[in-house]
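What you see is the complex with one protein chain gone and the rest in place.
After this line comes chain A, so read on.
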Amino acid sequence: MDGCQSGVPTYEGDLHVVAAAHHIVKALGATKNLSDDLRKILIDLDSHLSMITSNIDSKGGRGLVDVEERLDQAERKIMRWETDPMMIWDSGPKEASDYLEAVDETGKLVDGLRGLSVHENRKQKEILHRAMNILQMAMSRLEEELIHILVRHGQQFEPKHMYSRSIRKDIVYDESFVSVEDEPIKETSSRNYSNDESGECIVDLVHADVIPDIKSIAKVMFTSNYGPEFCEAFISVQKEALEQYFSFLGTENLSIEDVLKMEWTCLSSKMNKWTWSMKIIVRVYLASEKQLCDQVLGGLGSVSSYCFLEISKATILCLLNFGEAVAMGPHRPEKLLRLLDMYETLACLLRDIDTLFSEEAGSFIQLHFHELLERLGESAIAAFEAFRVAISSNGSLYPFAGGGVHPLNKYVMNYIRMFPEYCNTLNLLLKNQHPGVADQVTEPDYGLDASLLTSCPMAYHLRSITSCLESNLHKKSQLYKDEALQHIFLMNNIHYLVQKVKGSELRLFFGDEWIRKHNAMFQQHAMNYERATWSSVVSFLKDDNPGSSSMSKSTFKERCKGFSVAFEEVYKTQTSWSIPDPELREDLRISTSLKVVLAYRTFLGRNLAYTDDKCVKHTVEHVENSLLDLFEGSSRSLRNSRRW
């Protein structure tokens, strides 16, 4: 400025130069595509030149009068609103632009007068003082108008339109291994990936029509060095709007202590809600907020990202805090799927977060985010381990009545049936657990190559889980005193295991080889059962002396009796046993039938001579029919039965 002072022109020629320069500056200023910085320079130059002009004029006393007149005019326009109860921007575009023009004019006068204020001109100082007062009043007013516009035109949006909530059946698993029934779980592919991945949907948080108004207020406030006030006001309103939205989503702040003490069912639903809110807040709300900040404050350097950070910080930290609390809680097996949901949510939002908070100042949010992701991953793995341990250590004191499918088995199989949905994540997390299997598969593209899937880390861990399960079931089978029942139990359970694997995407991970092996296993148990139960029964019907045509009557009688007693005994015990799978039950009955009925028929056929005797207690049909009562899970007795 000093340089200009010395050059204040004193004669005509200079006046022309100044006028010409002024003209050029004005013409340049009218250009549309100017950067904001450049525009500001031109504005400064403009007011400066007009000041020089008026200063030259002031030699003749006219200049300051001119300035004063311009100030009077602007003051009238600004002061008029001080007593008006209406808001300016509500009163119409003309009013608003008039007001802005007056403020702009005042600002220019202040700038110009300031540039010259080194001259001890009392009059000039007075005018500057007045102009600054008016400017302050106007700025205060603009702040008020800004808040009013933001509040009045703030838009609510319904989250449901943006994201349909995951419709997966929410099964609450708990530690008790209480049986989870199989029927209602038909959730395959209900995770709504299409929505999750479909990316940003940006909404207008403030009505699009008023964005230019907000921008013009920002511009004039920043030009007059009232930027900090603008930011304060803007941040406060937008921050509160975000908070309102946050509570509208039904998310609440929870202390770590609360989360750690929370009951599982409650925590599970909060974890669900968290994944949902996190996505909406980041993908929709914050993306939109960022856009608003950029629209309004773009071109002002780091101001936009500063405001954005201040607006969003509290809410995002609050969300992250919940995640942290969850991650530090006990790693119980039932938490696994919810933890994976949270992990996947964060993982898929990482890029968004890195973009939203790319500036230095926001880097701590990025850092928190990455830290939390890592922790959730660790927790998920810990929960996974806990799951395996829980399976191995699930002990029973008493045998499971009836030898049917054990609840532990149901629980485990229904639970792991959902793992394929998390295949990529689990592979990523489990990769480091067992380096041996790690390298075989780097980026398994789930659902493609079957041979690849059976060798991915998750497949390895799935098989290790089921082998834990199998050995536990073996242990449980030892609780039965009856060897036959041990086999029924194992047959039932391994059959169930195979069915669950075959009937779901798990089959891709276990592979045909595994299925074949396990099919053979339960079939072996079926055979062992037959041997254990029926060999001794059928042995009564055996012909000790195949050469001779028939046995003695007394032998026949004895054999017949022995068979009846043994058969009745089996009937009595095994009607209470259970084979829940109808097909398996049917198969076993048929093969038993083949063995027993055939032997009985042959036995009776050979000894036709004695069959009238009442020692033949059961007819072949009776035996055949009564075999149908086995494994129905309710004890019967042949002796008391009406059917006899």
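As a working rule, a contact is a pair of C-beta atoms (placed from the backbone, for glycine too) under 8 Å apart; a residue touches a chain by one contact, two chains touch by 3 or more; residues count from 1.
Here, contacts and distances are computed from a predicted model.
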Out of "Protein BYPASS-related protein", "PESC protein", "Aminotransferase class I/classII large domain-containing protein" or "Aspartate--tRNA ligase, cytoplasmic", what name does the UniProt record list for the absent chain?
"Protein BYPASS-related protein"
Considering the complete complex, identify which of A:N121, A:N321 or A:T555 is in touch with the unshown chain.
A:N321
The one of A:M132, A:L479 or A:A566 in touch with the missing chain is A:M132
Which residue from A:H48, A:H153, A:K219 or A:K239 sits in contact with the chain not drawn here?
A:K239
Listed in rising order, the chain A residues that touch the chain left out are 85, 87, 117, 125, 128-129, 132-137, 139-141, 143-144, 147-148, 151, 225, 228-229, 232-233, 236, 239-240, 242-243, 246-247, 252-258, 260, 313-315, 317-318, 321, 324, 328, 364, 393
